[in-house]
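The complex appears here without one of its protein chains, the remainder shown in place.
Labels run A and B following the written order; every chain starts at residue 1.
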Amino acid sequence: MPEPAMTAPLVLCIVLPLLGALFATALPGRAVAVGIVTALVTAAAAVALTLAVWEQGTLHLVLGGWEPALAIALRADGIATALVLMANLVALGISVYASGYFQDAIRIRSFWPLWLLLWAALNGLFLAGDLFNLYVMLELLGISAAALGALTGNREAIAANLRYLLVGLLGSITYLLGVAFLYTAHGSLDIGILAAAIAANEQLFAVDAAAMTLMISGLALKAALFPLHFWLPPAHANAPAPVSAALSALVVKAAFYLILRLWLDVFAPVTGMAAAMLLALLGSAAVLWGSWRALRAARLKLLAAYSTVAQIGYLFLFLPLLVATPEGPARDNLLAALLLMAVTHGFAKAGFFLAAGLVQTNAGHDRIDELGGTAQRLPATTFAIALAGSALIGLPPSGSFIGKWLLMQQAIATGQWWWVVVILAGTALAAAYVFRVLSRAFGLEPTPLRFITDPRAEVPALVLALVSVAVLGLASGPLWTLLGLSGADA
Amino acid sequence: MTAQLLYGGAGLMLFVLGIWSFLVHEPLLRKVIALNITGAGVFHVLIAVAYRGDAAPPDPVPHALVLTGIVVAVSATALALILGARLQDSDDDA
Partner (left out) sequence: MTDPTFATRPDPARAAERDRDLKLLLAVLLALLGVTMTAIYALALNAGAAPRLADLALARVPQTGVDNPVTAVLLNYRAYDTLMELAVLLAALLGIWSLGPAPAGFQRSGPVLAGMVSWVVPLLIVAGGYMLWVGGYAPGGAFQAGALLGAAGVIVRLAGDPQAGLPGEAAQRWLLVLGVLVFTLVGLGLMLFGAGFLTYPPKLAKWLILLIESAATLAIGVALAAAYVGGRPTATSPLDPRPSAQPK
């Protein structure tokens, strides 16, 4: 039995936002104060968790004091911790932004409890060690995300988020059927026990492969992997700005994280090149199609939403390379690069959406072709968009530059050069759609009489964008340490 | 074993039928019902797993999972229906 004090951050990361949601519900008049305090203490718990994992390696806690098979485990390894830290810092930024964004008392009362529940679900999902518990977390995440997305109350938002909710439900039910298959064959729901059972029972390959197919298909629907991405752009583009940021930067990533977790931990003996190739092929289609649609998008938030489709696509390109690369420093680098890209996108996309929201609030619209004058009046916001944009393209020194570099390096090393073509094409398209926005923003409009500044809204966007470019790019070394990897520091 | 296979197999058929109905039918209410049938199919599979012959007591774990799953399904259904109702309201107003 581990020291309760040592594993406390594991529990607190989930329970603190949950408690915050309860108090924000029960005390609607103080929802903002409750929300901000909760955001601060939750982010602090995430930092504490990171420090604990940094010092001691993977944390593992079986709730209830029962045999691991009987109970639910929480666990934080390097991958989970890196994503928890990213998600919680981004969520803190979103919270600060949201405290000034919503003006209407009814929206404020609706936003905070749901947002904190979504936060609890995110942390719960990253830290869960039990497949059925993950199903419950997925549903909590999906329901609170759809409700938040519909918060603007207009017809498009309600229709898009209703579709998002239904598609998400289909995805999680499919996932659950896979879990049921695994329970039938192996009699367990615990990730660690199942991984051992799958490795030990090769005669059940067909069952495990079927379960993997069901679970990953269900999750691919939630991660908006091409061609299952159709629900994402309208849902993300029509939500309120802080919600768009959370949906695009964090919620979609949670589904991808789960695919990765299943791929690496549970189904490692079952995964093969064929499945990896299929997923990466869909990923490439997502990169090209998403970037193309982003380039053609008329609205800034729609552009950002399509760019998410593309960015998720990149993450799937890593799978065949992970299969082809033997254990060792090269594979460690690849895994770290994958995490680095996911984390960078989290910060960059959140910053981008928050800045886009500010543009929309000031202009009353977010039509890219008519942004000329507005963006000039918002210097800090425009700068945030430029920074986040350079991380989306993968310009140095952003974290995604290193990520893409290592990805291409390994693609060539394993002889899968065709992914390099996809990456370069996607990067060129990303550069085009980012510069399309910036060329409008820096258009030849007369210099405005006054600049609009709103620190509570601008600072979070700017800081998040800055982290994606400067911190993750210039100081990505610690990520390798956190992951406990031996790979050469990039 | 045969009883389990029949019951669980019926659950799998429900799952497939639910997906069919979800994909093919346009009205929201039918989609929501289809999703519930899909879910019921998965719950059937879990209940079938719990059966251990007439002599032994059933496995309580899948039973508990199904109970949890039902609450989750009820919650999601309620939200979907109200979203649909609001959508209809805005259509009526327009």
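The rule is simple: contacts are C-beta pairs under 8 Å (C-beta built on N, C-alpha and C of every residue); 3 or more make two chains touch, one makes a residue touch a chain.
Source: prediction; values computed, not measured.
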Among A:39, A:52, A:143 or A:483, exactly one should touch the missing chain; which is it?
A:143
Contact with the hidden chain (one of A:43, A:151 or A:335)
A:151
One chain isn't shown here. Among A:59, A:117 or A:358, which residue touches it?
A:117
Against the chain that's been left off, what residues of chain B make contact? List them.
1, 4-5, 8-9, 12-13, 15-16, 19-20, 23-24, 26, 45, 49-50, 52, 56-65, 67-68, 70-72, 74-76, 78-79, 81-86, 88-89, 92
At which residues does chain A meet the chain that is not included here?
1, 4, 8, 11, 15, 18-19, 21-23, 25-26, 28, 61, 63-67, 69-72, 106, 110-111, 113-114, 117, 120-121, 124, 132-133, 136-137, 139-140, 143-144, 146-147, 150-151, 153, 158, 163, 167, 177, 181, 183-188, 197, 201, 204, 206-207, 210, 230
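To be clear about the criterion, only the chains that are shown with their structure count from here on.
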In the complex, chain B touches chain A at residues 8, 15, 19, 22, 28, 31-32, 35, 38-39, 41-42, 45-46, 49, 61-62, 65, 68-69, 72, 75-76, 79-80, 83-84, 86-87, 90-91, 94
Would you mind writing out the residues of chain A in touch with chain B in their complex?
132, 135-136, 139, 142-143, 146-147, 150, 154-155, 158-159, 161-162, 165-166, 169-170, 173, 176-177, 180-181, 183-184, 189
